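With one protein chain removed, the remaining protein chains of the complex are shown where they sit.
Letters are used for the chains, namely A, B and C, taken in the order the chains are written, and counting of residues starts over at 1 for each.
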Amino acid sequence: MAILVDTGTRLVVQGLTGSEGRFHGLRNRSHGTQVVAGVTPGKGGQDVEGIPVFDSVAGAVAETGANTAMIFVPAPFAADAMYEAIDAGIGTIVCITEGVPAHEMLRIHAFLRGRGVTLIGPNCPGALSPGRANVGIIPAEIFREGSVGLVSRSGTLTYQIGHELTQLGLGNSTIVGIGGDPVVGSSFVDVLARFEADPQTEQVVMVGEIGGDEEEKAAAFIESEMTKPVVAYIAGFTAPPGKTMGHAGAIISGSEGTAQAKKDALEARGIRVGTTPTETAELVLQLVSA
Amino acid sequence: MAILVDTGTRLVVQGLTGSEGRFHGLRNRSHGTQVVAGVTPGKGGQDVEGIPVFDSVAGAVAETGANTAMIFVPAPFAADAMYEAIDAGIGTIVCITEGVPAHEMLRIHAFLRGRGVTLIGPNCPGALSPGRANVGIIPAEIFREGSVGLVSRSGTLTYQIGHELTQLGLGNSTIVGIGGDPVVGSSFVDVLARFEADPQTEQVVMVGEIGGDEEEKAAAFIESEMTKPVVAYIAGFTAPPGKTMGHAGAIISGSEGTAQAKKDALEARGIRVGTTPTETAELVLQLVSA
Amino acid sequence: MDLYEYQGKELFGRYGIPVSEGRLATSAQEARAAAAELGGTVVVKAQVLTGGRGKAGGIKLAETPEDAEAHAGEILGMDIRGHTVTKVWVETASDIEREYYLSLTFDRSAKQPLFMITTQGGVDIEEVAATSPDALVRLHVDPLEGCHPWHARRLVYGAGIEDPSEQKQVAAIVAKLYDTFTGSEAMLCEINPLIVTPDGEVRALDAKVTIDDNALFRHPDLAELRDVDAADPLEALAREKGVTYVRLDGDVGVLGNGAGLTMSTVDVVTFVGGRPADFCDLGGGGDAQGVVDALEVITRDPQVRSIYFNIFGGITRCDEVARGILQALEQMGIELPIVVRLDGTNAEEGRRLLGESGAANVHPEATMLDGARRAVELAAG
Partner (left out) sequence: MDLYEYQGKELFGRYGIPVSEGRLATSAQEARAAAAELGGTVVVKAQVLTGGRGKAGGIKLAETPEDAEAHAGEILGMDIRGHTVTKVWVETASDIEREYYLSLTFDRSAKQPLFMITTQGGVDIEEVAATSPDALVRLHVDPLEGCHPWHARRLVYGAGIEDPSEQKQVAAIVAKLYDTFTGSEAMLCEINPLIVTPDGEVRALDAKVTIDDNALFRHPDLAELRDVDAADPLEALAREKGVTYVRLDGDVGVLGNGAGLTMSTVDVVTFVGGRPADFCDLGGGGDAQGVVDALEVITRDPQVRSIYFNIFGGITRCDEVARGILQALEQMGIELPIVVRLDGTNAEEGRRLLGESGAANVHPEATMLDGARRAVELAAG
């Protein structure tokens, strides 16, 4: 068992015929993910190294039983692609695209209510369950299978922490990048709840950064709803207010969203926060050894 | 027990200070309904014969614990009133107003999804649980308490059938007018499901009319989901196609929505359909006597 | 409210849907002038709120202004399915390579707008739906999501439109049709045919639009398009007086209060062997003046031989209805037999008023069914 992506994942790649969609789609397939279809309007009937391409997600679902979509289309078309996937009955949508307008995401977030669809991203690296399935751009070779759930707003920082875990002999159940935008489909709390319910996951690492209050909400959730131990890391202690730090969502607005506030909220609830990625990995090792 | 409106109903009347709102609000109160508040923007702080008036539904809810709203505002403001009631946390909304644009109702119907709010109407006479609560314009004096659930798209036709039932010595659990517009908040199926679950209700009368296919959907629902016997009546056998018969929703479009098609759908599932209101009441009597 | 083709096309044009250039003409001379102004071959099209114009000879090609005049002269005044032609639309003729069908309707059952498209356009769409259902692509739009490019793609690819330029044009029209539909609060926006010219241009050759009557208050520009001349004169009079009236073809004038009860009354009159002359709903209130107005409309119908009032008082007070009847008798000198069944609020007082009036042509009855039978008897003579 893992969460979100697994051996039952049947992936359709929206934008498979683009250079990034093709590269990562094939890379995901070579990790063992069942990549059953691609969608590129007007290219229905073609194929990408044996993966059939359809004009619409609905067509891909009807013909291949796809249940998960990965979106690689450019930002101006990403919302359209998300709506198309939702309406085609896709259960899990992973949107890699960076630069989706925030107002689009407000509407999509509201639209998802009560529809039973999971959206990861946008502006995220995707989800990897080592040895089972990889949906997104996370380099699988860094990670090994294990018991540690990893959820993060960042990509490469996650790889860094995963690398440190691997060096300590630890592996992961699933690595989830929830994305660096102000409004994303799944929050820390959403993913933590899945880790809590997942038998394979025994410990969780949460990698947050400045901006918003999702880490604070997660702290409250961990305290009241989780039995599994969680270690956190927060990036951006030295970020100046009012500046966007690479991710659209990584910004301290006024006095809100500072790394210190997040660290304080976590520690107040007994959740240990690593000072560096290295220390974070060491804290996880202590949990596993305990 | 009854459905929708009962002794626990705490009613706020949106538009209480208007002539109709006042008339029916007080009439509902004299039937025993707990009319706890009125809302008229700008008249907050006033009262109507002891019923306090607020500027907003949220204010009324906060101060009086209102859980049900009745809307008497003119059509151009009715959608606004419905949204205000939904967002104020009202659980049951009864919209009497006639003439609400159909596109507004499309959006409201979609917006209600997953919100756990019941909307009755618009363009409806409301709901009456004899002896317990009356929310709307149904003249309570025609009806008596009993075991027959009555659901209808019409107002006066319902009174006619209620009158015939009363003359046969029968009474009602609840009388629900779902409204005569093309899109209403609660369908026959929604109300039938409540009657099925209501201990007081032992038989149900469904009064349909031309237009749409809600009677056909109800026929399928009755066959597959209901244990309680249902008798139906359909109005409009002699209505010409393409003409709106009084209600915005009472129109045969092309060959769709005829009374005969509805009668056939019901009878095909073993549901008896009365030819006249009188015969319909007699069919109910047979059920009760059986 | 149904729009004429020319009104629908004007609306389409406002939202950017390509239509042919044209002029409205109410006389043969105007049609000639329109043809001359447009230049080249034109089509003269009868403007009526019903289908089947083509088969009835209401659409004619004219190569010269003289031809246009002649054709308009034939078409104007024609009767097409009971509608008299008073206007023709003269528009530049189109060369047609292919005919598609595209519509957006208000789907009550799904409670969502419904797109339908097929490349088998130009014919009756219900026939396509019946004979080649696979050729008709249907797609709902969630009103909270709105219409997105994927909807257009699904329709275009689903219908099998293969030329990229056509795909692009049809997709743009799909988006604009949605804007038209929501922007004007339509119940129906139909383009049949949506043509492709030999040059590959896609254009709406017809326009069938129905606007929600309940939304007209916020679309005054559309509300004023209503053509009072086109309606049945009695229905026009009723609208003017605020009376809800639908003309039927029999001899028993029916009045009730409330749509359902009135429909039921019309049905019961039919079931007992009569022929209703109308459906007339006094509505929820029903004051004396409303009754007088309704009787004025009903008695204008020369076919009416008897009148049946079936009133179940709730909000409506029966005494008020009785007063209205007596007032109308006095003002209009109605001699037709009037059967009156009153029940509910103040019914006794109403019956008393009618009884005391001594009006010989007023016949009280105790039940809805008995009232219907009596009215049918009286109509029969």
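A few remarks follow.
In this text, a contact is a pair of C-beta atoms (placed from the backbone, for glycine too) under 8 Å apart; a residue touches a chain by one contact, two chains touch by 3 or more.
Worth saying up front: this structure is predicted, and the values here are computed from it rather than measured.
Among the chains on display, the ones the left-out chain touches in the entire complex are A, B.
Of the listed positions B:Glu84, B:Glu164, B:Glu196 or B:Glu216, the one in contact with the omitted chain in the full complex is B:Glu84. When the omitted chain is restored, the residue from A:Ala62, A:Leu106 or A:Ala268 that touches it is A:Leu106. Among A:Thr158, A:Asn172, A:Ser186 or A:Thr258, the one in contact with the hidden chain is A:Thr158.
Chain A residues in contact with the hidden partner, per the touch definition given at the top, are 75-76, 98-103, 106-107, 109-111, 125, 137-139, 142, 152-160, 163, 180-183, 207, 209-213, 217, 233, 235-240, 243-250, 254-255, 259, 275-278.
Contacts to the hidden chain, counted on chain B, fall at residues 41-42, 44, 55-59, 77, 79-81, 83-84, 87, 111.
Methods note: only the chains that are shown with their structure count from here on.
If touching chains are joined by edges, the resulting network of the protein chains shown connects every chain directly with every other. Centre-to-centre separation of chain A and chain B, using mean CA positions: 46 Å.
Averaged Cα coordinates give chain A a centre that lies 54 Å from the centre of chain C. Between chain B and chain C, the centres computed from C-alpha atoms are 28 Å apart.
Among the residues of chain A, none is in touch with two or more other chains. Under the contact definition stated at the top, the residues of chain C that touch 2 or more other chains are 142, 144.
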